[in-house]
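Encoded as C-alpha coordinates, the structure appears first; notes follow it.
Every protein chain except one is present and positioned as in the full complex.
So, subunit A:
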(Lines give C-alpha, C1' and ligand atoms only; values in the text may rest on other atoms or scores of the structure.)
Protein backbone atom coordinates (compact mmCIF):
# COMPACT_ATOMS: atom_id res chain seq x y z
CA UNK A 1 0.00 0.00 0.00
CA UNK A 2 1.69 3.23 -1.09
CA UNK A 3 2.07 6.02 1.46
CA UNK A 4 0.90 8.57 -1.07
CA UNK A 5 -2.63 9.09 -2.38
CA UNK A 6 -3.85 11.63 -4.89
CA UNK A 7 -7.49 12.73 -4.55
CA UNK A 8 -8.87 14.00 -7.86
CA UNK A 9 -11.35 13.65 -10.68
CA UNK A 10 -10.67 11.08 -13.43
CA UNK A 11 -8.99 13.70 -15.62
CA UNK A 12 -5.50 15.12 -16.05
CA UNK A 13 -6.25 18.71 -15.11
CA UNK A 14 -4.41 20.05 -12.08
CA UNK A 15 -3.22 16.67 -10.91
CA UNK A 16 -1.26 15.57 -13.94
CA UNK A 17 1.96 17.45 -13.15
CA UNK A 18 1.95 15.68 -9.76
CA UNK A 19 1.42 12.32 -11.51
CA UNK A 20 4.28 13.01 -13.94
CA UNK A 21 6.58 13.80 -11.02
CA UNK A 22 5.66 10.65 -9.08
CA UNK A 23 5.78 8.38 -12.14
CA UNK A 24 9.12 9.73 -13.34
CA UNK A 25 10.62 9.39 -9.89
CA UNK A 26 9.41 5.78 -9.61
CA UNK A 27 7.22 6.63 -6.60
CA UNK A 28 4.01 4.65 -6.14
CA UNK A 29 0.76 6.33 -5.33
CA UNK A 30 -2.91 5.48 -4.98
CA UNK A 31 -5.53 7.25 -7.07
CA UNK A 32 -8.43 8.26 -4.88
CA UNK A 33 -10.89 9.03 -7.65
CA UNK A 34 -13.79 11.46 -7.20
CA UNK A 35 -16.69 11.70 -9.62
CA UNK A 36 -17.26 15.30 -10.65
CA UNK A 37 -21.04 15.20 -10.39
CA UNK A 38 -20.81 13.88 -6.83
CA UNK A 39 -18.31 16.56 -5.91
CA UNK A 40 -20.31 19.43 -7.38
CA UNK A 41 -23.54 18.22 -5.78
CA UNK A 42 -21.85 17.83 -2.41
CA UNK A 43 -22.80 14.14 -2.34
CA UNK A 44 -19.13 13.21 -2.02
CA UNK A 45 -18.23 13.60 1.63
CA UNK A 46 -14.63 14.45 0.83
CA UNK A 47 -15.67 17.95 -0.18
CA UNK A 48 -16.23 18.89 3.45
CA UNK A 49 -12.65 17.91 4.24
CA UNK A 50 -11.14 19.94 1.43
CA UNK A 51 -9.69 22.96 3.23
CA UNK A 52 -10.59 25.35 0.40
CA UNK A 53 -13.31 23.24 -1.19
CA UNK A 54 -11.18 22.23 -4.15
CA UNK A 55 -9.14 19.35 -5.53
CA UNK A 56 -6.52 17.97 -6.03
CA UNK A 57 -5.80 16.79 -2.53
CA UNK A 58 -2.79 14.76 -1.52
CA UNK A 59 -2.25 12.34 1.36
CA UNK A 60 1.11 11.37 2.77
CA UNK A 61 0.14 8.97 5.52
CA UNK A 62 -1.95 11.07 7.91
CA UNK A 63 -0.80 14.34 6.44
CA UNK A 64 -3.22 15.91 3.96
CA UNK A 65 -2.50 18.81 1.62
CA UNK A 66 -4.47 20.74 -1.01
CA UNK A 67 -3.55 23.23 -3.76
CA UNK A 68 -1.74 21.67 -6.74
CA UNK A 69 1.34 23.91 -6.60
CA UNK A 70 1.76 23.47 -2.85
CA UNK A 71 1.63 19.71 -3.43
CA UNK A 72 4.28 20.04 -6.15
CA UNK A 73 6.51 22.12 -3.88
CA UNK A 74 6.00 19.68 -0.99
CA UNK A 75 7.06 16.75 -3.15
CA UNK A 76 9.83 18.86 -4.68
CA UNK A 77 11.22 19.55 -1.23
CA UNK A 78 10.83 15.94 -0.04
CA UNK A 79 12.43 14.32 -3.08
CA UNK A 80 15.18 16.76 -3.99
CA UNK A 81 13.35 18.20 -6.99
CA UNK A 82 13.52 21.88 -6.09
CA UNK A 83 16.93 23.05 -7.25
CA UNK A 84 20.42 22.60 -5.87
CA UNK A 85 20.57 25.50 -3.43
CA UNK A 86 18.46 28.32 -1.98
CA UNK A 87 18.84 30.56 -5.03
CA UNK A 88 17.99 27.79 -7.46
CA UNK A 89 15.01 26.82 -5.32
CA UNK A 90 13.71 30.39 -5.64
CA UNK A 91 14.25 30.37 -9.41
CA UNK A 92 12.44 27.02 -9.79
CA UNK A 93 9.61 28.53 -7.71
CA UNK A 94 9.51 31.62 -9.92
CA UNK A 95 9.43 29.60 -13.16
CA UNK A 96 6.70 27.37 -11.72
CA UNK A 97 4.71 30.51 -10.92
CA UNK A 98 5.12 31.50 -14.57
CA UNK A 99 3.82 28.06 -15.63
CA UNK A 100 0.86 28.57 -13.29
CA UNK A 101 0.11 31.91 -14.96
CA UNK A 102 -0.02 30.16 -18.35
CA UNK A 103 -2.12 27.34 -16.93
CA UNK A 104 -4.60 29.93 -15.59
CA UNK A 105 -4.87 31.59 -19.01
CA UNK A 106 -5.43 28.17 -20.60
CA UNK A 107 -8.05 27.29 -18.02
CA UNK A 108 -9.93 30.55 -18.52
CA UNK A 109 -9.87 30.11 -22.28
CA UNK A 110 -11.03 26.50 -22.05
CA UNK A 111 -13.85 27.07 -19.61
CA UNK A 112 -15.11 30.49 -20.69
CA UNK A 113 -14.07 31.21 -24.27
CA UNK A 114 -13.61 27.86 -26.00
CA UNK A 115 -16.28 28.22 -28.65
CA UNK A 116 -15.44 31.74 -29.67
CA UNK A 117 -11.93 32.52 -28.49
CA UNK A 118 -9.60 29.83 -29.90
CA UNK A 119 -8.01 31.99 -32.60
CA UNK A 120 -7.47 34.84 -30.21
CA UNK A 121 -5.97 32.52 -27.61
CA UNK A 122 -3.60 30.99 -30.14
CA UNK A 123 -2.57 34.49 -31.25
CA UNK A 124 -1.52 35.38 -27.72
CA UNK A 125 0.17 32.05 -27.07
CA UNK A 126 3.52 32.80 -28.78
CA UNK A 127 4.18 35.71 -26.41
CA UNK A 128 3.83 33.24 -23.53
CA UNK A 129 5.92 30.51 -25.13
CA UNK A 130 8.63 33.06 -25.99
CA UNK A 131 9.18 33.57 -22.25
CA UNK A 132 9.88 29.87 -21.65
CA UNK A 133 12.01 29.49 -24.79
CA UNK A 134 14.09 32.37 -23.49
CA UNK A 135 14.43 30.86 -20.03
CA UNK A 136 15.54 27.58 -21.59
CA UNK A 137 18.05 29.34 -23.83
CA UNK A 138 19.71 30.88 -20.78
CA UNK A 139 20.24 27.49 -19.14
CA UNK A 140 22.93 25.48 -20.92
CA UNK A 141 21.45 26.61 -24.24
CA UNK A 142 18.28 24.72 -23.54
CA UNK A 143 19.96 21.34 -23.37
CA UNK A 144 19.22 20.65 -19.71
CA UNK A 145 16.13 21.40 -17.62
CA UNK A 146 14.11 24.55 -17.22
CA UNK A 147 16.31 25.54 -14.26
CA UNK A 148 19.65 24.06 -13.32
CA UNK A 149 21.09 20.72 -14.27
CA UNK A 150 18.63 18.44 -12.55
CA UNK A 151 14.92 17.93 -13.03
CA UNK A 152 12.55 19.91 -10.79
CA UNK A 153 8.82 20.08 -10.14
CA UNK A 154 8.69 23.08 -12.50
CA UNK A 155 9.74 20.76 -15.36
CA UNK A 156 6.83 18.40 -14.73
CA UNK A 157 4.39 21.30 -14.53
CA UNK A 158 5.75 22.92 -17.68
CA UNK A 159 5.73 19.63 -19.57
CA UNK A 160 2.09 19.02 -18.69
CA UNK A 161 1.11 22.57 -19.63
CA UNK A 162 2.90 22.21 -22.97
CA UNK A 163 1.10 18.90 -23.56
CA UNK A 164 -2.23 20.66 -23.00
CA UNK A 165 -1.29 23.24 -25.60
CA UNK A 166 -0.03 20.70 -28.13
CA UNK A 167 -3.40 19.00 -27.79
CA UNK A 168 -5.07 22.32 -28.58
CA UNK A 169 -2.75 23.15 -31.46
CA UNK A 170 -0.34 20.40 -32.56
CA UNK A 171 1.97 22.87 -34.28
CA UNK A 172 2.19 25.41 -31.45
CA UNK A 173 5.83 24.55 -30.74
CA UNK A 174 6.96 24.63 -34.36
CA UNK A 175 8.76 27.96 -33.88
CA UNK A 176 10.31 26.89 -30.61
CA UNK A 177 13.24 24.57 -31.24
CA UNK A 178 14.41 24.53 -27.62
CA UNK A 179 10.96 23.85 -26.18
CA UNK A 180 10.35 21.16 -28.83
CA UNK A 181 13.62 19.41 -28.04
CA UNK A 182 13.00 19.82 -24.31
CA UNK A 183 9.60 18.10 -24.54
CA UNK A 184 11.03 15.24 -26.61
CA UNK A 185 13.88 14.79 -24.20
CA UNK A 186 11.65 14.68 -21.12
CA UNK A 187 9.06 12.32 -22.56
CA UNK A 188 11.82 9.88 -23.53
CA UNK A 189 12.85 9.42 -19.92
CA UNK A 190 12.11 5.69 -19.37
CA UNK A 191 9.75 5.86 -16.39
CA UNK A 192 7.95 8.91 -17.74
CA UNK A 193 7.59 7.28 -21.17
CA UNK A 194 6.15 4.19 -19.53
CA UNK A 195 3.60 6.26 -17.64
CA UNK A 196 2.66 8.38 -20.67
CA UNK A 197 2.07 5.22 -22.71
CA UNK A 198 0.10 3.51 -19.97
CA UNK A 199 -3.63 2.87 -20.19
CA UNK A 200 -4.30 4.78 -16.98
CA UNK A 201 -2.71 7.89 -18.44
CA UNK A 202 -4.19 7.52 -21.90
CA UNK A 203 -7.74 7.02 -20.72
CA UNK A 204 -7.79 10.25 -18.73
CA UNK A 205 -9.04 13.23 -20.72
CA UNK A 206 -7.18 16.51 -20.14
CA UNK A 207 -10.18 18.17 -18.50
CA UNK A 208 -13.89 17.40 -18.07
CA UNK A 209 -14.43 19.60 -21.11
CA UNK A 210 -12.39 17.23 -23.23
CA UNK A 211 -14.65 14.20 -22.69
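Just so it is clear, contacts are C-beta pairs under 8 Å (C-beta built on N, C-alpha and C of every residue); 3 or more make two chains touch, one makes a residue touch a chain; residues count from 1.
Please note the rule applied: contacts and distances are computed from a predicted model.
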(request) Choose one: "AP complex subunit sigma", "Replication protein A 14 kDa subunit B-like", "AP-2 complex subunit alpha" or "glutathione transferase". The correct choice is the protein name in UniProt for the chain not shown. (result) "glutathione transferase"
(request) Touching the absent chain in the whole complex: find that residue among A:22, A:91, A:125 or A:196. (result) A:91
(request) May I ask which residue of A:41, A:77, A:149 or A:198 touches the chain that does not appear here? (result) A:77
(message) Counting contacts across the full complex, list the positions on subunit A that touch the omitted chain.
(response) 51-53, 63, 65-67, 69-70, 73-74, 77-78, 86-87, 89-91, 93-98, 101, 104, 131, 135
